[in-house]
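One structure, pasted below without further comment.
One protein chain omitted, others in place.
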Amino acid sequence: MAEVRLEGITKSFGGKTVVKDLNLTVEDREFLTLVGPSGCGKSTTLRMICGLERATGGDIYFDGKPVSWLPANKRDVAMVFQSYALYPHKTVGQNIGFALKMMRVPKATIAEQVLKAARTLDIEDLLDRKPRELSGGQRQRVALGRAIVREAGAYLLDEPLSNLDAQLRVLMRAEIKRLHVDVARTFIYVTHDQVEAMTMSDRIAVMRDGVVQQCATPEEIYERPANRFVASFMGSPPMNFVTGELQDVDGVRMFRSTATGAVGRGRNQALSQEVTLYGGEGPADGKVVLGVRPEDVSLSQTPLPGYRPGKVFVAEPLGPDVLVTVRLDGELVKARVPTPFRLGYDSTVHVGFNQDRLHLFNASDGQALQAPTREERP
Amino acid sequence: MAEVRLEGITKSFGGKTVVKDLNLTVEDREFLTLVGPSGCGKSTTLRMICGLERATGGDIYFDGKPVSWLPANKRDVAMVFQSYALYPHKTVGQNIGFALKMMRVPKATIAEQVLKAARTLDIEDLLDRKPRELSGGQRQRVALGRAIVREAGAYLLDEPLSNLDAQLRVLMRAEIKRLHVDVARTFIYVTHDQVEAMTMSDRIAVMRDGVVQQCATPEEIYERPANRFVASFMGSPPMNFVTGELQDVDGVRMFRSTATGAVGRGRNQALSQEVTLYGGEGPADGKVVLGVRPEDVSLSQTPLPGYRPGKVFVAEPLGPDVLVTVRLDGELVKARVPTPFRLGYDSTVHVGFNQDRLHLFNASDGQALQAPTREERP
Amino acid sequence: MSVIEARRPWSDTAKAYALNAPAMIVIALLVAYPIVYSFWVSLQRNNLKRPRAKRFIGLENYRSLLTDDAFLSALRVSALFVLVVLGFTVVLALILALVLNERFRGRGLLLSLALLPWAMPGVVNGLMWRTIFDAKTGALNGLLSQLGLIDTYHAWLTSGTGAFFFTAMAQVWNTLPFSVIILLAGLSTIPSELYDAAKVDRAGAFQRFGQVALPWLLHPLLIVLILETMNAFRAFDTIYVLTGGGPGDATTTIALLDVQTVLTFTDFGLGSAYAWVITAITLLISIGYIGLLYRKGNFEV
Amino acid sequence: MTVKVPLRYRIPWKKIVLYVLAIGFALYLVLPFYWIVAMSFMHEVDAISVPPHWIPSSPTLENYLGFVNPSESQALVGGRANEETPYSLRNSLIVATCTAVLNLALATFAAYSFSRLKFKGSQVLLVLYLITRMVPGIAIIIPFYLLMRSFGLLDTYLALILSYTTFALPITIWILKDFFRSVPRELEEAARVDRCGWFRTMWSVFLPVAAPGLVAAGVFAFMTAWNEFMFALFLTSTKAAKTIPVVAANFATDFNTQFTVMAAAGVLAVVPPLLLALIFQRKLVQGMAAGSVKG
Partner (left out) sequence: SSGDDAGGASDGTVKFEGWDYEANLVQQNLDRFRQQNSIKVDYTPITSAQYVQKVVAEFTGGGGPDALYVYDDSLAAWVEGGYLQPLDGMAGVDDVYAGIFPGNAEAMTYQGKKYGLPYYTDSNSLTYNAGILAKAGITKPPASLEELEAQALKIKNAGILEYPIGLPAQLSDTWWSWVWALVHGSNGNFFGTDQAPIMNSTDTVVKDVFAWLQQAANKSKVLDPASLQLLPVPVDNAMKAERYAYTIGARYAARDYNDPAKSKAAGMIKLALIPSLDGGVHGTVSNTRMYALAQDTDVKDNAFKLVTYLGGLDADKKPYTAKFWFMQRGLGFAYKSMAADPEVTASLKKFADPVVYAKLAEIARPRNVLTVPWYTEFEAELHKVVQQVLSNQTTPSAAVASLEQTATTLKKKFS
């Protein structure tokens, strides 16, 4: 089994619709990541694909065949539950080997496979414990183990690494990726970790309130977000937004900040060149939102051409980088600059935007107006 | 209540010791973060502080008073459970307000406080739901709500944000920080998120296999890790390590890579200057490990002084940065460089280490030999 | 090393016994004496009709059981009765509990119906079935003949096997609810996500039952087995009203014999010995169940 | 858009099997009872007619009226059973309710210790409890009678409540300990952290979550008390404490008993606990700890 297609899937819980008219095709062997704010319907979507929840409307196809009526145990999917759902009366080993047992795999083979999976997950000395006696992260690894040990047509993983430490998470990420390559099956993955989403996925589907906002490759999502929500959701710290409007000045399209009428003016030329709109003319009222990611904001102690002065509001060390929030023309703009950053609060700093990487959104509906093209450099 | 002191705390589960002779003092009003690999004993430690688990040995003092025998309900602590532990028969609102009810707070006040907490957590429209009707992240927020709504002498939070999306996590981080300032009480926080640990904590305690490895400020932990474990654990992607030995060359102490005898040779001078060891002479056998963080590795397409050529092994985009793994003299070295990085696999790239930020560890026991001092710059 | 300020809490063992104290006291006060007394009596020749012949005879009562035809026959009948009743009860109860654990229209109604037989005192149950099995006017005869399954009315309880079977069925009807409720309550504590997980692990309905529900149910099942065995061994009211133990001694169970010995023949010594044999047998069986199931079903969530 | 569902799945087998079983069981459970309900509204002649009238042809309340007003038509039936029936229902209700409550109270403590504490002798104690229940009542009825007499409790509710409590207690403990076990420990811990003492934790968190078990155990204790016959017979003698099985037995053995009156008494004996069961029925199937813990 391979391609998973959702057609007009809707799910309501007693009147409250949590997934709305979802259309999504996950290609054969694709690694698709579902991201979105808490409660947006990711788990519900997975559960519907899995067959644990019946969609209120719409249909699900596996390889073109409708499966809406197929019970979960006939759908040939593996799943890691967000809540683990370990069998409390079975040992770790039995938990992991259960699916194999159900497939009547010989005992010796099961033992072998379980041991292999447990090694991968670094829980081989816990095999005889009951879930009750495990730490949170260990439980999560057992839950993951249950999925990776078996062959399935599709693998659904609901935040499988959320309770693991960074090191382990990197390892597990690699293992999951490897599994994906090895078994060459469809993976649908839910995560809140941007790095995971960006590094592992073939495509990312960004959901919001049960509606898919954009489904595209990680680069595309990051660099050409379809709307303001996607832009702000993907990327941490999130994109800076400045509201304003487009004006044609001397035949050149320019952005004017509502707060001060200022941003972009310092480098009129540059900005006006960039404003090439997708699909025509931009919003009728000209009201737009300009977005720029913190890493595309540069700071300088000394004035530079095109930089505007602001005041340091707060600086948060992130390890390799520092996240500096600057008060600029009455708006707060975050910049991510390399460590160390030693300017005190309220000291003056000069702020510059990377003109190649500005995003424009329709102010009324948040749709992207313009996709920045990125300068190619090594 | 304020200062929490653990003296020689040991905890065994049926013969297996999971916390060993733990000594830790959390100052009044301090925000201490516990980090460590999965299963290292963080939750167990919190549970002992809370009074839910009896230590096998050692004593716990709150404000100098021994509390080892005090039951949890008399310890005046609030806790967010890693597994949430929501009351399934109570609504979200009742879950959050339960502790207040127990303190005989008037109903109106409870309702008000609960609403306030729910607003903070963005779950105000879920107040009448039962836990089973919530998504994973929503449940976690309810668990968090139960702790933040009440006044307590100490707040223990066990991975309270692990199932939240990045945006929400940033918000919640700020809220928790704010709460910490507002109530001015002791916070003990468990997280796997480096950013959380680094940004929120006054101090971080790094645990491994039930033993605290280092307990210091975030900067100190990051910049002067006490041993190789701390160095590798804190920081993602982790520090690069090169094994080798120290040699005195012409009266100057130099590092020689075991694999190639090479690293550092290009800039002998610089390295030799840096090797000022803590506590004397370094290991008797001279065997050491050199550590350098990926962000302290720079790449260049063109040869630069002190840079050595290597081959691109793999490049992983992280959004703002790219993590490039380079094969250098037979070892794999990771470098974190700004996006975009467009060199293909196996192309030649020149690698330089930031000489100011090298770490040396005793090869046998992993203890730090040298703490780099950081150049001060804005 | 440390000053212990707070009162040192009780150890688990102390706490446990303190928690058990009320129950133990009530039980000790009320049944310890009767139990010891009855055992003491079982070692006596003690027939109320002949108070002057009363004396201690050690294990004589027990020894006499070995050659007591009435006892041996009753023991056989009881064993068979327990087997049949237990088998039917457990299987039917499991199925019914599983049905009730599903969501469907009318579940509440069915659940209430499932409780119905429980609310029927054994005496009334016996009466009810007597009117149903009645050879002249019984509803069973009426129903079967109206359905065309029988030509003439049958006297169901007049052959040995017939009486045994129908008595067992009446007993099953009466004791079914207890098992259903215990098993159902057990089933309802199984987190649905475990079923979800098992479904994803490709377990079919039967495997989900065997691998998820059954292990979870082992302890409730243990109670059901123990109690139903005990009940079947002591079944009295229903049988007494229905057949009085007949025809002949086809349904004379050990309990019936014991009640007769104690209350009708007023032979307390022998009757107590019967009772203690019943106790020993049910205890042995129960310990067997416990040995089989307790450990396997012992886990924490 | 319509999807062609394979035939195998178009037929809702599960539903069919479910409903077939449900209806089968419903009939099995209700038919015998229906028969005595129907009989209780019949005249004697209809009740013993051949073939049987499944529906009372000329329904009558006569059989019931005898209970309310014993001097009426049925006065001759069942000795004093008629007049005692309403009292015995009251007595049974009081005795059974008190038994259930007392039982739950005592058993909760004990069961908690078995489900949460590791202690020496726990298994032995559990089996000991069982043993006290395994000695057949017939063996202890005389000493029990002596005991109650020496307490001066003969023919009182208390005698019955106490004896039924000791009967039901061991099993109640066993039942509860299992349900308590399936309450996640974390819930209790959370309550402790929320400043609940042990009792408060039990009352506000633990017991509500364990409600299905409590209901099952409570119903068990109630029914044990409701149905018991022999001890009731020996320990009571007047309408002040006689319970319904004792009175019902009068109908069974009295020389003049009519089927229909017996049936009416039987129906009355069944209805109160059934109503009670209806009230608690929902609690019985509520899921226990859904969504409360992760793991």
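Letters A, B, C and D mark the chains in the order given here, with residues in each chain numbered from 1 onward.
Here, contacts are C-beta pairs under 8 Å (C-beta built on N, C-alpha and C of every residue); 3 or more make two chains touch, one makes a residue touch a chain.
Note that this is a predicted model, so its numbers are computed, not measured.
Q: If the full complex is used, which shown chains touch the chain that is missing here?
A: Looking at the complete complex, the unshown chain comes into contact with C, D.
Q: I'm checking contacts with the chain that's been left out. Which of C:Phe88, C:Tyr240, C:Trp276 or C:Phe299 qualifies?
A: Only one listed residue reaches the unshown chain, and that is C:Tyr240.
Q: Out of C:Leu109, C:Ala205 or C:Leu263, which is the one that touches the chain we can't see?
A: C:Leu263
Q: Would you indicate which residue among D:Ala22, D:Ala216, D:Val246 or D:Val293 is in contact with the undisplayed chain?
A: Once the missing chain is taken into account, the touching residue is D:Val246.
Q: Provide the residue numbers of chain D that touch the chain removed from this figure.
A: Looking at chain D, the ones touching the missing chain are residues 45, 48, 70, 75-76, 78-81, 83, 141-142, 145-146, 149, 152, 154, 233-234, 237-238, 246, 249-250, 252-257.
Q: List every residue of chain C that touches the chain not included in the displayed model.
A: 47-51, 130, 133-136, 152, 155, 157-160, 240-249, 252, 260, 263-266
Definition applied: only the chains that are shown with their structure count from here on.
Q: Please work out which of A-C and C-D is bridged by more C-beta pairs in contact, and write that pair.
A: Of A-C and C-D, it is C-D that has more C-beta pairs in contact.
Q: Roughly how far is chain A from chain D, centre to centre by C-alpha average, rounded to an integer in Å?
A: Inter-chain centre distance comes to 56 Å.
Q: Hey, how far is the Cα centre of chain A from the one of chain C, in Å?
A: Between these chains, centre-to-centre, one finds 59 Å.
Q: Could you grab the centroid distance between chain C and chain D? Build each centroid from C-alpha atoms only and quote it in angstrom.
A: Using C-alpha averages as centres, the distance is 15 Å.
Q: Chain A: which residues touch two or more other chains?
A: 82-83, 86, 134, 136
Q: Can you tell me which residues of chain D touch two or more of the remaining chains?
A: As it turns out, chain D has residues touching two or more other chains at 184, 287-290, 294-295.
Q: Write out the stretch or stretches of chain B touching chain A in their complex.
A: Answer in residue numbers: 13, 35-39, 42-44, 82-83, 133-138, 140-141, 158-159, 162-170, 192-195, 198-199, 218-219, 222, 232-238, 293-295, 301, 316-321, 336, 338-343, 374-378.
Q: Within the complex, which stretch of chain D touches chain B?
A: Per the touch definition, chain D meets chain B at residues 184, 186-187, 189-197, 200-201, 204-205, 208-209, 211, 287-295.
Q: In the complex of these two chains, what residues of chain C are touching chain D?
A: 12-13, 15-17, 19-20, 22-24, 26-27, 30-35, 37-38, 42, 95-96, 99-102, 104, 106-124, 126-129, 131-132, 136-137, 139, 142-143, 145-146, 153, 173, 176-178, 181-182, 184-186, 188-189, 191-193, 205, 216, 219-220, 222-223, 226-227, 230, 233-234, 236-237, 241, 255, 258-259, 262-263, 268, 271-272, 275-276, 278-279, 282-283, 286-287, 290, 294, 300-301
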